[in-house]
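Each remark here refers to the structure printed beneath this line.
Removed: one protein chain of the complex. Kept in place: all other protein chains.
Moving on to subunit A:
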Amino acid sequence: MGASDLSRLPHIGESLRRKEDYRFLTGSGQYTDDIQLANMRYAVFVRSPHAHAAIRSVDVSRAEGMPGVVKVFTGKDVEGKMGGLPCGWLITSTDGTPMKEPPHPILAQGKVRYVGDHVAMVVADTVQNAKDAAEAVEVDYDVLPAVVDVREAQKGPGLHEAAPDNHCYKWAIGDKAQVDAAFARAAHVTTLDLTNNRLVPNAIEPRAAIGSFDRSKDEYTLYVANQNPHVERLLMTAFVLGLPEHKVRVIAPDVGGGFGSKIYLYAEDVALTWAAKQLNCAIKWTCERSEAFLCDAHGRDHVSHAEMALDKDGKFLALRVHTDANLGAYLSTFSTAVPTILYATLLAGQYTTPLIHVEVDAWFTNTAPVDAYRGAGRPEATYLLERLVTRCAWELGIPQDEIRKRNFITQFPYQTPVALQYDTGDYHACMDKAKSLAEVGGFEARKKASEAKGLKRGIGYSSYIEACGIAPSNIAGALGARAGLFECGEIRVHPTGSVTVFTGSHSHGQGHETTFAQVVAGRLGIPVENVDVVHGDTGRVPFGMGTYGSRSISVGGAAIMKALDKIEAKAKKIAAHLMEASDADIEFEGGEFKVKGTDKKIPFGQVALTAYVPHNYPLDKLEPGLNETAFYDPTNFTFPAGTYIAEVEVDPATGTVRLDRFTAVDDFGTIINPMIVEGQVHGGLAQGIGQALMENCVYDRESGQLLTGSFMDYAMPRCDDLPSFRIGNHVTPCTHNPLGTKGCGEAGAIGSPPAVINAVLDALKDLGVKDLDMPASAPRVWQAIQQAAH
């Protein structure tokens, strides 16, 4: 069944209310910290108070004598007994050498490299006793100089023996010579230096994990707030602990948001699993928020120089970019892919720029590891390109929307100069719809009204593209991925015709239990209530690569569609037998199998029952049962795109920015549940606007201490900070997956930051402010106004 047939099915395109909501709304959800196991102990980690220090000694004798303490593990206990955390993506430098991949020990070995680095794990009978004992672990540190800024990293001090200059890799894409030549003959060149500020993902559920061990079976179970339990198990067993996978079960129960930060294999998860066997008990660790600020993977943190070569009409001729990426102290699971494969390949954006060259230097610093955060690379690319494009417009005196339209790609498929091939899209349609929803025609009048109040009003555009549904495994492999990026789906039809779906995707708020059930119920012609979706448990789901990169419906949903194809094919054979017809004459529609050209028909439920009660069944040709599994490996990424328009009012006296209206028009391909999709856009916008206006992760440059270490210091968007959004969509179905879907989870976070900053700069143009880095907080905007005035 293709995407074009899909839209005719019942439930597709309906805003069904979510099946999962009852348990969340009544307090009966089960997040990791809610789980209580028999014989459970509690772990607290002793973390480095220094950004960079040699460990002279760790004395646990006093801590181990304290009430309730079972054991204190240090680096010495794990040394030689397990590997370090692996990096999932190998980048090869431009000179052909592999990236530097220094060890990432589970508990520190001789040195700590960021504030929050793991030094010891205390296990006790209560959390309070574990905390008290953690205070009593005596660590003698020899404090070393620290570096936190990516621009300073190259000057040292070096963090790792394997990378004494802190350089992880130099990577490039595109034809430098041709790009340079295009710049030499350009009518105009626009340059821009910008920083994409570091963020803390801050899912409201802090990470938590419980390691447990069953000695009678020699089996481990890890409950963990995680976005991809099979990947967690694979990395932990194959790369760190050397355990056979069938002896380890990873369960990610209800997960309270992830946004990327729960993709990764963290040291805590490994330590708890390993220690559960050492102590023959279950051990729970629940991260506290201030601890999460220190040790969850952070996002973004790029410093870039970008140049666009244009002809006299504002057509883009060539783009040249150099980016320094901060990877933090160690390589987290996907970290190396973010500033390269997930970033540079998106720098064509929606435009026909024929020549692009991007060079990326990646550095180690004494900060928490940086990895993929909502959008991962795509927000960084979009921010750079869309800020640059607006600056080009201003320099050439062309309106912001007009310069975009002059350069939009209109012919598909379109091969970009940076590896990707876009299958489909309609960028003009999204722009036109966004302009209409945003009522840009009334902007000048609104600007005058603002001026009458002494306020500056600005409008900002951003036309983003992202590559979702990662990925074709062979392409990912060629680009350095150490894993495949397919998905698995199993459809288990029960004897009375109800269905359980097992998916390798994982829901941590996206509503898969409803969306996936809509697809299955629609295909089989059965009520949505008769379909349940199971995810997040390696003991129940055959396999899976998890949820990130907006891949769930486009890859996970496609795997389910493939399994449904198999179910339908087998069911038709059973129906043919029951109605004494040829297989080829059976049609399946509306939950009924019909013999073409006759009035003979039987319902899906009867076929299901026959499969399990095979009294009248072609046992010589078919096995009983109706249960199929499929793996789906996509042939390409999907390419959601859209245009966002922000309108802000700035008070020049205080620098306060108020987001007055925000319009987002997206092309996500086929939409299964519009309510859920719109909700995903809202959430993404809140995070993107948060980055643009308030969120910022700051380390002290001298000491390497995290200055924004709690919700008291790190400004999160609250209800009063955001307007109601104007949302629209324009659909061009994806051409290469059976659902025609493209993915919607990250768009808002990708498209919104440049729209907001472009709007702020538009508002401040008359005051002479030409540049501003995120977040556009009141003090920063006020300072920019003052500097421009003097």
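Definition applied: a residue touches a chain if its C-beta (ideal position, glycine included) is under 8 Å from a C-beta of that chain, and two chains touch if they have at least 3 such contacts; residues count from 1.
The rule is short, and it goes like this: contacts and distances are computed from a predicted model.
J.: What name does the UniProt record list for the absent chain among "(2Fe-2S)-binding protein", "Proteasome subunit beta", "Inner-membrane translocator" or "Cytochrome bc1 complex cytochrome b subunit"?
T.: "(2Fe-2S)-binding protein"
J.: If the hidden chain were put back, which of A:509, A:557 or A:669 would touch it?
T.: A:509
J.: Which of these, A:540, A:621, A:718 or A:765, touches the one chain of the complex that we don't see?
T.: A:718
J.: Return the single residue from A:259, A:316 or A:516 that touches the missing chain.
T.: A:259
J.: If the hidden chain were put back, which residues of subunit A would touch it?
T.: Interface residues of subunit A facing the absent chain: 15, 17-18, 20-31, 33-34, 36, 128, 202-206, 254-257, 259, 286, 288-290, 508-511, 675-676, 678-687, 710-712, 716, 718-720, 722, 724-725, 748.
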